[in-house]
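Subset of chains shown; positions unchanged.
Labels for the chains are A, B and C, by order of writing; each one numbers its residues from 1.
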Amino acid sequence: MRVLIIMGSESDKPVMEESQKYLQYFGIESEMVVASAHRNPDKVRELCITAQEKGFGVVIAAAGMAAALPGVVSAYTSLPVLGVPLEGGLPGGVDALYSIVQMPAGLPVGTLAVGKAGARNAAVLCARILGLGNKDVAAKVEAFKQNGYRI
Amino acid sequence: MRVLIIMGSESDKPVMEESQKYLQYFGIESEMVVASAHRNPDKVRELCITAQEKGFGVVIAAAGMAAALPGVVSAYTSLPVLGVPLEGGLPGGVDALYSIVQMPAGLPVGTLAVGKAGARNAAVLCARILGLGNKDVAAKVEAFKQNGYRI
Amino acid sequence: MRVLIIMGSESDKPVMEESQKYLQYFGIESEMVVASAHRNPDKVRELCITAQEKGFGVVIAAAGMAAALPGVVSAYTSLPVLGVPLEGGLPGGVDALYSIVQMPAGLPVGTLAVGKAGARNAAVLCARILGLGNKDVAAKVEAFKQNGYRI
């Protein structure tokens, strides 16, 4: 199963490439798309509705400021959704953090730390999730641990 | 022109009825719908896409916690959108406040205070907006001012 | 109808010129004035009391720190007032944000994001408001949407 990485803006790429780099380490294929819950809601919807049938197993969604994207993704797919809050608005990205982690009951977004640490951890959490059903990925998760959690 | 009031949850009604009560004072018809950006994204989309042709002039959107609704409404309609952050998550509703006010450039949500004060002010701001093209509403706005900003 | 942009200080100009640039895109004339609720209260009062008769349809008010300007403008005019919190005091401009968005019931300020994103969105919200009664502006709002919410 592959991982779909959706981010709200082109400018989020340098951070979210950390997710992709880490996923590569774990031998997990990923696809990175820029699509905003606000600028391209129909594109987000389409991406999410078709994600499962296209072979995606997890979606990573990253956004800054009023970061609606991860929650909206969670609404349109039944796959596990991981959220990465990004800086750009209030200092430290607390606006994005609260917008992502405080989801109402029923629609979970597994939220990681703000910024690069979160982008990397989203990938590691994908590996742990996909490792449940994929021995190669699971072996890589153990190798990662042996390597001091570094790629 | 009428006002569409969308709120994320049945439990938001006691607060948002303040909007409706104030709109009535200004002689503005309104329709109140419960539809969540997370639980019913397609319903929200449908409501917004058809809002203008149904005669709505302004949309008031209210939500608590990771309050994506007002921003998503702003994405699906070209009408002015006013946002009311509600309590229910972090103390004082700061999660909802940040989720609503910190919209990225291009997709505005005119945000009011958290809770009842905001619900009332959303209605007053509707009256000021619709009063630009409707003398009866404009007269009511003046009467409201003369009355000490009370209905 | 034109838009009146009031800002508390000369130093706010680089941010608020974003409002003006966006308003130009929508074909909306604007006038930009520096007037502080604290330094020039009578000038603010005069500007607001005469705004409607001078042909203004919306007022954008921007200020930093203890940002009283937008609320005071809302007290002196019956036009819709949009507020833009600016940085300069506490990190991220949270002092200005709270001073603008937390208006008591009766006197609304439709508040946008802190800084440039907010300055741009204040203009876009003006366009949505004035587009209710002006087909040219409304057409521009649609063009803006088609253009990916960029000018």
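Criterion: a contact is a pair of C-beta atoms (placed from the backbone, for glycine too) under 8 Å apart; a residue touches a chain by one contact, two chains touch by 3 or more.
Predicted model, so just to flag it, every value in this text is computed and none were measured.
Each protein chain is a copy of one sequence, and the assembly as a whole in this entry counts 8 such copies (shown in place: 3).
To be clear about the criterion, only the chains that are shown with their structure count from here on.
For the copy pair chain A and chain C, the superposing rotation over Cα atoms measures out at 90 degrees to the nearest 5. We define each chain's centre as the mean of its Cα atoms; on that basis chain A and chain B are separated by 31 Å. A straight line joining the Cα centres of chain A and chain C is 36 Å long.
Inter-chain spacing, taken between the CA centroids of chain B and chain C, is 19 Å. Looking at chain A, residues 38-39, 65-66, 89-90 sit in touch with two or more other chains. Interface of chain C with chain B (complex): residues 1, 57, 78-82, 97, 101-114, 116-117, 120-122, 124-125, 128-133, 138, 141-142, 144-145, 148-150.
Residues 8-9, 36-39, 41, 45, 64-68, 71-72, 74-76, 89-90, 94-95, 98-104, 106-107, 109 of chain B touch chain A in their complex. Residue ranges on chain C touching chain A, taken from their complex, read 91-92, 94, 113-114, 117, 148-149.
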